[in-house]
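For this view, one protein chain was removed and the others were kept in their places.
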Amino acid sequence: MSKHQHNEVLDTEPTHHESHIVSPKIYGMIFGALLLGTGLTVAASYANFGVFNAVVAIAIACTKAVLVILFFMHVKYSSRLTKLTVAAGFFTFLVLITMSMTDYISRAWGLW
Amino acid sequence: MDSQAIATQPGVHDAHAEHEHAPHLRHHFESVEQQREASSFGMWLFLLTEIMFFGGLFTAYLIYRNWYYPAFVVGSHQLSIFLGTLNTAVLICSSFTMAMGVHASELRKRKELVGWLVATFVLGCVFLGIKAVEYHEKWEKHHVPGLNFSVQDFTHPTDAEEKPLPMDMAQKTQVYFSLYFAMTGMHALHMIIGVSILLILIVQAWGGMYTQGHMTTIENFGLYWHFVDIVWIFLFPLLYLISRHQ
Partner (left out) sequence: MSTATIVKLPPQETARLPKRSYLNNEYGLKSWLLTGDHKRIAILYLISITFFFFIGGAMAGLIRLELLTPQSDLMATDTYNKVFSMHGIIMVFLFLVPSVPATIGNFLIPIMVGAKDLAFPKINLLSWYLYIFAGIFTLAALILGGVDTGWTFTTPLSTHYLNTHVITAGLGIFIAGFSSIFTGLNFIVTIHRMRAPGMTWFRLPLFVWSHYAASILMVLGTPVLAITLVLVILERAIGIGVFDPVKGGDPLLFQHLFWFYSHPAVYIMILPGMGVISEVISTFSRKRVFGYTAVAFSSVAIAVFGFFVWAHHMFIMGVSNYSALVFSLLTMLVAVPSAIKIFNWAATLYKGSITFETPMLYAFGFMGLFTIGGLTGVFLGSLGMDIHLTETYFIVAHFHFVMVGGMLMAYLSGIHFWWPKMTGRMYPEALSKLAALTTFIGFNLTFFPQFILGYLGMPRRYAAYPPEFQVLNVLSTAGATVLGVGYLLPMIYMTWSLKYGKIAGSNPWQATGLEWQIQSPPLTENFVETPIVDHEAYDYEWLASQTEHEVQTVG
C-alpha cells in the first residue's frame, strides 16, 4: 500500500475545508425559528390574502427549508461543490415546473 | 514500446500490520478526508434524485390545483389542521434531535448519541402513528381514491360552513385525494425506511461504532432525515392549509 503522497504543488483537489462543528445553541435557535414558521404559516392560512395566500405559504416553507439546509444539513459550512450540488438539484426541479407550466398556462390562449 | 516497466513490478501490498490508517478507511481512498468528502457528496447526489422524484409529484399537484382549485379547497378542509400541525412540529423536533445526534457523534459521546438517535426514532414513529390515524379516518369517510371514494361529502356537505360543490367539481376531489395519498404516502414510505435504518444505527452506535472518529454514516443519515423533513415542510401547507379562511 503506497504511502499517502501529499504534494501541495500538485494537489489540485483542495480537500481541506474546515471541519466545522456547529454549536447546539445554533441548532436550538433554528429549531425555534422552524416552530415559529410553522405557527406563522398556520395563522397566515386563516387570513385572506386572496391569491397571495399561496405565495405566503410557499415563501414561509422555502425559508424553513433554507434554514434546515444551511444549518441542520451544514451546507453553510460545506464546500463550494456541495453548495453547487444543492443549487443544481433545485434548479432542475424548477426547470421541470416552469417548462411544464409553459404548456398548461398557455393552452387556453387564443381559444377564447 | 512496452510500458511493462511501470506496471509489472512486484506488488508492494504488504500485511495490514504496516498500515497506519483508520480501520474504517477503504483502500481505494487515499485518506479519511477524501473518503468522508466522497461519501458526503454521494449522499447529496442521492438527495438530488429524491428532489426530482418528489418533484414529479409536486408538478402534478401544481397543475391540478390550478385546474380544480375549489375541489382542492374542499378536499384540504377534510384534513385535520391539528394533526397536521402536530406532525409538522414532531418532524421539526426530530430534525433537531438528529442534528444533536450528529453533534454528539462529532464529539465522540456515545451515550448522548444513542439518546438523540432514540429520540429521533421515537418522534419518527409518533409521526407515522399520527399518519396512520389520519389515513384510517380517510378510509372511514370514503375519501380513498379508486378504492372506496364517494363524493357524497362534497355534493351534500354536513358541515354548515361548507358550500356544496357541483357534481363535476365534486368529482375532482378525487384528484386532490389521489395526490394527498401519493405524496404523503411516498413521504411516509421514506419515513419508514428512515426509522428502520435508525434502528440499525442505534444498535451500532450503542456498540461504539460512531464515536471513534467515524461519523460519516451518522452525518449522511442525518442528511437523509433532514431531507425527508423538508419534503414535509412543503407538503404541510400545500395539502393542509389551502384557503382555511373560507
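Letters A and B name the chains as they come in the text, with residue numbers starting at 1 for each one.
Definition applied: a contact is a pair of C-beta atoms (placed from the backbone, for glycine too) under 8 Å apart; a residue touches a chain by one contact, two chains touch by 3 or more.
The structure presented is a predicted model; accordingly, all values stated were derived computationally and were not measured.
For the chain excluded from display, the touched partners among the shown chains of the whole complex are A, B. Considering the full assembly, B:Phe181 is the residue among B:Phe121, B:Phe154 or B:Phe181 that touches the omitted chain. Residue B:Thr59 is the one among B:Thr59, B:Thr85, B:Ser150 or B:Gln204 that touches the chain missing from this view. Residue positions on chain B in contact with the hidden chain: 1-9, 11-13, 26-30, 34, 37-39, 41-42, 45-46, 48-57, 59-60, 63-64, 67-68, 71, 145-147, 171-172, 174-175, 178-179, 181-182, 186, in rising order. Counting the whole complex, the residues of chain A in touch with the unshown chain are 2, 5, 7, 10-13, 15, 81, 88-89, 92, 95-96, 99-100, 102-110.
Heads up, the rule we're going with is that only the chains that are shown with their structure count from here on.
Taken in their complex, chain B has these residues touching chain A: 12-14, 18-19, 27, 30-31, 33-34, 37, 40-41, 44-45, 47-48, 51-52, 55-56, 58-59, 62-63, 66, 81, 85, 88-89, 92-93, 95-96, 98-100, 103, 106-107, 219, 222-223, 226-227, 229-230, 233-234, 236-238, 241-245.
Of all the residues in chain A, the ones that touch chain B in their complex are 1-2, 4, 15-16, 21-22, 24, 27-28, 30-31, 34-35, 38, 41-42, 45-48, 53, 57-58, 60-61, 64-65, 68-69, 71-74, 78-79, 81-82, 85-86, 88-90, 92-93, 96-97, 100-101, 104.
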